[in-house]
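The complex appears here minus one protein chain, its other protein chains still in place.
For reference, chains read A and B in written order, and residue numbers begin at 1 within each chain.
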Amino acid sequence: MLAKGLAQIGACGLFLVQILRALPRSLRYLRETVRQVFFVGAMSLTIIMICGLFVGMVLGLQLYHTLSIFGGTAALGTVVALSLYRELGPVVTALLFAGRAGTSITAEIGLMRATDQLDAMEMMAVDPLAYVVAPRFLAGVIAMPLLACVFNALGIFGAHLVGVNWLGLDSGTFWSNMTSGVDVWTDVMNGVWKSAVFGAVCTLIATFQGYTTPPTSEGVAYATTRTVVFSSIATLAIDFVMTAFLM
Amino acid sequence: MAQRHSFQVGTGLFILLGFAALAYLATQTTSLANYRQGPSYDIVARFTNIGQLKLRAPVKVAGVRVGSVAGIALEPDKLDARVTLSIDDRYDKIPDDSSASIFTSGLLGDQYVALQPGGSPTNFKGGDEVVLTQSSMQLEELIGKYLVGGDAAKPKSPDAAASGDKKE
Partner (left out) sequence: MRAFPAVRGSGKVADPDESDSMNVATGQQDEILIRIRGLHTVLNGKTIFDGVDLDIPRGRVTGIMGPSGTGKTTLLRHITGQLAPDAGEILVAGKSVWKLDREALFELREKIGYLFQNSALLTDFSVFENVAFPLRQHMKLPEELVRNIVFTKLQAVGLRGAAQLMPSELSGGMIRRVALARAIVRDPMLIIYDEPFVGLDPIALNQIVKLIRTLNDTLRVTAILVAHEFSAVRRVADHIHLLAGGKIVADGAPETLARGATPWTRQFFSGEADGPVPFHYPAPDYARQLGLSA
């Protein structure tokens, strides 16, 4: 079990090396990358926006009550913004991404494998790593931070909705505390780097699972499940490591 | 071909939206928002202790933001903190005998400089100094003074002062 897991991680690492090697060649397929940014990014917007809004509203509600115990509701904006930018935005976006875009990448590539489309590309002298995998990988790295930013913006909006419009916190206090407590580089941009890493990890896992799936419908089904499970675990584990050692 | 085109437009819109969100977060919800926007004038205030006051912290009159902290420095001879307050030009009717205090927003919030308007007929202009100032109230000192008793405050305060100095 452990050996199998390690072997999977090793194979995944080798796959990453292959993707990185294929990246320069995939620049010829820029149009394909653009198409994939649309599929993994733009098509995930709805779920990201809705979830961002609700996460922000819940944060606003919970933190308002917790902070009011200490008479610190003025800090609501700061606390919501910090928890969104540093942790919840990147992590929740990555989890949603794994469920929404990761699974469709795995299923798509897995079916291409099962129906010999990848072999057909090879026979037409088109490298599937450069034409199919690398553009999706790039698209994930590009789309994830943008999605996380949209998620965060909606989250702030949701918290403002609950804290200010509903619970009656002063709007000026909400904003001015936030603006003095949040820093561009250590908070906003750190979250952006984090989500770029999550984007790389999630799409790496999704493409790897699809590319190496057994060419059966059961194989594709399992691979899709593994994408969600492994992406979620990897996201949270890497989040901890990055938070503990890098930030 | 038309299909391809719509992907490109969609991708473009998505990237635009993403960067708009990033720009919004970066400029409107962080300390970047406190950078002075329009023209402003600087006045100076000296405090014996500024606590956790940070650069770009807001300056408020009656709770309304009128400017921000533009500089914090230690006066070499007097060992006072010299804080430069950058006030927006449109607030040019602040009496020059107003006093400045460092307050904390809420119990746990960040610190800001509050100006209490005085009664002088002349107003602050660039380069003026605020004469009346009240330093930051240190939570540790307060606790020391009122809750634990006077003695406990003694060993605490050099620490607090030291940390305040380090922040300069």
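Here is the rule we use: a residue touches a chain if its C-beta (ideal position, glycine included) is under 8 Å from a C-beta of that chain, and two chains touch if they have at least 3 such contacts.
These numbers were taken from a predicted model, which means no experiment stands behind them.
Engineer: Using the touch definition given at the top, which of the shown chains does the missing chain touch?
Structural biologist: A
Engineer: For a quick check of understanding: of A:Val17, A:Ile69 or A:Met124, which residue touches the chain that isn't displayed?
Structural biologist: A:Met124
Engineer: Residues of chain A in contact with the chain that isn't shown?
Structural biologist: Residues of chain A in contact with the hidden chain: 28, 111-112, 115-117, 119-127, 131.
Heads up, the rule we're going with is that only the chains that are shown with their structure count from here on.
Engineer: In the complex formed with chain B, which residues of chain A make contact?
Structural biologist: These residues of chain A touch chain B: 31, 34-35, 37-38, 41-42, 45, 67, 70-75, 77-78, 81, 85, 142-143, 145-147, 149-150, 152-153, 156, 172-173, 175-184, 187-189, 192.
Engineer: Flag every residue of chain B that touches chain A in the complex, lowest number first.
Structural biologist: 4, 7-8, 10-11, 13-15, 17-19, 21-22, 24-26, 28-34, 54, 56-58, 63-65, 105-110, 112
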